[in-house]
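Starting off with a structure, shown below.
One protein chain omitted, others in place.
For reference, chains read A, B and C in written order, and residue numbers begin at 1 within each chain.
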Amino acid sequence: MANLNVSIAGVEFKNPLIAASGTFGFGHEFSELYPLSALGGISCKGVTLEERPGNPPPRIAETPAGMLNSVGLQNPGVDHFIRDDLPWLKRQGTEVIANIAGNTLEDYCSMAEKLSETAVDMVELNISCPNVKQGGVQFGTSCAGVEGITAAVRKYCRKPLMVKLSPNVADIAEIAAAAESAGADVVSLINTLTGMRIDIRTRRPVLRNNTGGLSGPAVFPVAVRMVRQVFRRVKIPVVGMGGVSSWSDAAELMLAGASAVQIGTVLFRDPYAPLKITEGLNRYLDENGVKNVSELTGAMREW
Amino acid sequence: MANLNVSIAGVEFKNPLIAASGTFGFGHEFSELYPLSALGGISCKGVTLEERPGNPPPRIAETPAGMLNSVGLQNPGVDHFIRDDLPWLKRQGTEVIANIAGNTLEDYCSMAEKLSETAVDMVELNISCPNVKQGGVQFGTSCAGVEGITAAVRKYCRKPLMVKLSPNVADIAEIAAAAESAGADVVSLINTLTGMRIDIRTRRPVLRNNTGGLSGPAVFPVAVRMVRQVFRRVKIPVVGMGGVSSWSDAAELMLAGASAVQIGTVLFRDPYAPLKITEGLNRYLDENGVKNVSELTGAMREW
Amino acid sequence: MKKYDVRSCTILRKNRLTGDIYDVTVEAGLLAEAARPGQFAQIAVPGKTLRRPISICEIGAAEHTLRFVFQVRGEGTAILAGFEPGEALDVLAPLGHGFELGDTSRRVLFVGGGIGLPPLLAAARTFGANASVVAGFRSRDAVILRDDFEACGCHMMIATDDGSLGHHGLVTELLSGLAFDAVFACGPLPMLRAVSALAAERGVPCQVSMEERMACGIGACLGCAVSLRGPDGAERYGHVCKDGPVFDSSILFL
Partner (left out) sequence: MKKYDVRSCTILRKNRLTGDIYDVTVEAGLLAEAARPGQFAQIAVPGKTLRRPISICEIGAAEHTLRFVFQVRGEGTAILAGFEPGEALDVLAPLGHGFELGDTSRRVLFVGGGIGLPPLLAAARTFGANASVVAGFRSRDAVILRDDFEACGCHMMIATDDGSLGHHGLVTELLSGLAFDAVFACGPLPMLRAVSALAAERGVPCQVSMEERMACGIGACLGCAVSLRGPDGAERYGHVCKDGPVFDSSILFL
């Protein structure tokens, strides 16, 4: 049996499968199905400084091999997370990543400071959420924006800091480099691509927020390309995601350059996906005589 | 029966269905199946100043609800097109759009000048091809680049000028505005999103060119969003494309803001798609008492 | 038994009830034991990213079956309608918060419109002859589940839009003469509004089953938001899949 352990910025994940932020809540609902210790880690639903109601419904639309969501960071606030969700999560035997989003730079810093006092294993900076008016993606689509916020948060964050990148940019490698130079320990990508669907009967967007974030298998080729681009550009580890739905997709993203893989949308179709993907990876590694899953990272050979 | 005619920059298309560049060659192969007069127009395979061999194979990979291609502008050169393909095409009873790509600004201008002397109905400036090393997309991902090339070509182009935009940008509306201000008569979007797939057995990219352009239903929600964004930002007509595969997709893209719709990838699955889509649109318009298909353009109501 | 689980459920019986409404009974093992009236299932559709939420129409606790009655509304339900006995559906169930049945010796009223009927059947069964069921349909051809409700002993009244069966008009026009201690409803929004207003007027509790577009179906993704009136009267978002699909109508903004 291959070694599935991956070490990222000093955090030891027992396997490279991490639940993607916003698709797994704070873990309670999935823990009815299997012990969360089956997962390498959990990136929790994005939290903000204060509680947020999120966007009006409908928030979900199906698209070919994908979906749009416009949840818009509905969450109980960082303090509630620290008090009510984190202690339970930390007892589940998996690494816990806090995903944070803010309206302002100060929001981000203040959350990073609070979380540094807690047992969270890593902080993921969500500067790429397309579904909120303020904050989120506006920090994430320019190098200066990414550099500014990363450097600021870095000062307050005593946890390993992972910056989550938006795919809605012309050159994601430059953005990743900006995050790296400003002190990010890890980058994760991709967040959702902005999309829209229209109900041709009502002539209204299907989502009440008009636009939403595209995720699922449809975006997988874009994720593979971007992970590769970023892997070649930065020295810090890359956590890959975007449309992974099978063990072979996970392997593919790791070959492109990911040190670990987050999975989101596939959970809606198959909540047991993390178990199946881990199992499949294990078999693949054994069949190919690969001892450590981390040997896959970046092992793709360009033509 | 509704009126399917659309008028774009003075060119009259008998219906809003246009074959997308690179997916329909110069029309010969599809003319074995049905008269090309069934189409509103044909955007021909991208031509360059000199003949080009294109990229080495494999050039095609399938992806969830989509495909990657890295054909890389294999074409016989603009002179060959004008001499050997255009005369026949012009006799088929459909509008002919020449899609041009170049290494340099001068290439583009020289082709525009040559084509201005011919019977082509419109010129489509392909500054967004992700599959060639030089030219193509590097002009297309910055406002300055787009403005520069559009203004230059405009001077030489006495045909209606359509600028084709890349989706691999942070703000496509700004890019469209740059094209408009530099004299574009029409913008068309979206070209392909850059993507990659890896063969996990060989650890090589499936495409010999490593990356390719993603098209097909997977990108449709991105196309709808971008067409809407651009429609709201510019006053010139927008020709929409990206993953359209049914009459309702075509209607959706028109509601978002498209004056006409190009279709590409769907042709590979169903070469008769243009006929079916036109028929479906017709039925939809009749059932909804819409007299002119152009009434759909932009008729979506934002929430 | 887990609160809910995924199971490959073999189809035992399948019938077409009307033009586009299908009636499917599956072997559901422990899922059936755990299920309560008003809960729902998320059924996977081959080729689709998202599961489709379908209410549990009946629970065969002894035979370990679940019954689903659904209408073809789009591509997903069309694919589900193509499944035949012997094939298996991939079911995540039982989900959400069903009806609070309370004292089953009360006289209760069930009000359903068209495809809003199926979610009510399992609950109506527990009330038997104490239940009056007022059901509205487009026309005589669209009537479903009449025999099923009657077999439960319920007192059944039908209204059709075109008068081809029963009362010619809206279900709500049949309610004024009835006496009841609680209401259970599912159907189009205008109907729910009228029923909930009547219940409020009479001072009796009213539970309604709601719909919203879903991704996870279990409360993790926060996709299926619905505006709820908090205890303080303030509006906040709850979630149909976890807090519902059945809500007390007094906390909904209908």
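Going forward, contacts are C-beta pairs under 8 Å (C-beta built on N, C-alpha and C of every residue); 3 or more make two chains touch, one makes a residue touch a chain.
On a predicted model such as this, the values are computed, not experimentally measured, just so you know.
Participant: Quick one: say which of B:Leu36, B:Ala61, B:Ile200 or B:Leu296 touches the chain that got left out.
Facilitator: B:Ala61
Participant: Thinking of the whole complex, not just what is shown, which of B:Thr23, B:Ser166, B:Thr278 or B:Thr297 touches the missing chain?
Facilitator: Considering the complete complex, B:Thr23 is the one touching the chain left out.
Participant: Check the options B:Gly216, B:Gly257 or B:Pro274 and report the residue that touches the missing chain.
Facilitator: Hidden-chain contact among the options goes to B:Gly216.
Participant: State which residues belonging to chain B touch the missing partner chain.
Facilitator: 22-25, 28-30, 32-33, 45, 53-63, 65-67, 69, 71, 74, 216-217, 265, 267-272
To be clear about the criterion, only the chains that are shown with their structure count from here on.
Participant: Give me the step distance from chain B to chain C, shortest route via touching chains only.
Facilitator: Tracing touching chains, the least step count from chain B to chain C comes to 2.
Participant: Counting C-beta pairs in contact, pick out the pair of chains that comes out on top.
Facilitator: More C-beta pairs are in contact between A-B than between any other chains.
Participant: Centroid from C-alpha atoms only, then distance chain A to chain B, rounded to Å. What do you get?
Facilitator: 33
Participant: List, in ascending order, every residue of chain C touching at least 2 other chains.
Facilitator: Residues of chain C never touch two or more of the other chains.
Participant: Two or more other chains in contact with one residue: find those residues in chain B.
Facilitator: none
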